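Below you will find the structure I want to go over with you.
Omission of a single protein chain aside, the complex is shown with its protein chains in their original locations.
Chain lettering (A and B) follows the sequence in which the chains are written, and residue indices restart at 1 in each chain.
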Amino acid sequence: MVYREEINMQSNEGLPTFHDVTQPAKDAVERSGITNGIVVVYSHHTTCCVIIDECAFDTIPNGLYTLQQDFVDAMEKIMPAFTKDGMYRHPGPKAREFGFEHGEDEKTSRNTDAHLRSSLVGRSETIVVFDGQPDLGEFGHIYFVDFDQTRARSRTLQIQVIGE
Amino acid sequence: MVYREEINMQSNEGLPTFHDVTQPAKDAVERSGITNGIVVVYSHHTTCCVIIDECAFDTIPNGLYTLQQDFVDAMEKIMPAFTKDGMYRHPGPKAREFGFEHGEDEKTSRNTDAHLRSSLVGRSETIVVFDGQPDLGEFGHIYFVDFDQTRARSRTLQIQVIGE
Partner (left out) sequence: MVYREEINMQSNEGLPTFHDVTQPAKDAVERSGITNGIVVVYSHHTTCCVIIDECAFDTIPNGLYTLQQDFVDAMEKIMPAFTKDGMYRHPGPKAREFGFEHGEDEKTSRNTDAHLRSSLVGRSETIVVFDGQPDLGEFGHIYFVDFDQTRARSRTLQIQVIGE
């Protein structure tokens, strides 16, 4: 048996956006009627990813939870935000031209860091479902992360439940 | 068809713990009777993860295999063990209070590095099953990794087999 829900979210400009999608995932599992199987929480986008972590409770002035900013800080060490030319090879001339033809501009085409982070962290999480619940423990939260800091836009997440 | 097994393990204090769960995963696939599908090996915990790698044969004095310590060394470069205040923003005051109400103390609440590593590495591995076997090749081993070095405790792993 397969059951799918799609949710849409709005991302921010100027910093990575974290959306807590724990409740939507739990709701989808419940509505699916599937009691044993898996739920795949999947980002449609090549600059986004899905992670699981505990809720950190404390926020910092930019609105992120402390643990989210710690995660971004770690990413900055290997795939820093694209702040000046020469940091990355991508986008080259053809990619820039392709981007410009598809609605990007000088600013939004500089999201190389987000592509790299998405590839590294991974585009989805697969969570075991049993007794009708995703196995997240007492403290596990699912976050959809948009690493593209160059612009605010609408984002899509798929929640696919498979089982019996 | 869906088949699940749960295994429990004991983690160590003072260093990350690696448990080889290759045989339990193979056994679960065999007991499931599923010959084609996937097996999801899934950590219940927000400070743990699951990886696949070859067995390294050689151990170092702390008991880890060489390749496991090499992996930990790489993690140390971006998400170093929480050894002094100020390294991480998390846990903030609310997270500390919440933790203390749930059995943590000053020492065990300093496991931020383990949370970050778990989010980055990923909480599960999905392995293709065919001819009644997980496709691990001749040398592939599945390891459950507990990155929380602050205390020894009991840990749970789910092995979910889906297929026909």
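Keep in mind that, in the parts below, a residue touches a chain if its C-beta (ideal position, glycine included) is under 8 Å from a C-beta of that chain, and two chains touch if they have at least 3 such contacts.
Every value quoted in this text rests on a predicted model; they were computed, and no experiment measured them.
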| item | value |
| --- | --- |
| Candidate in contact with the missing chain, chosen from B:56, B:87 or B:152 | B:56 |
| Absent chain, residues of chain A that touch it | 1-2, 4, 40, 42, 44-46, 77-79, 88-95, 98, 112, 115-116, 118-120, 122-124, 126, 158, 160, 162 |
| Those residues of chain B which, in the complete complex, touch the missing chain | 36-38, 51-54, 56-58, 60, 65-67, 69-71, 74, 77-78, 120-122, 125-128, 130, 135, 137, 139-140, 162-164 |
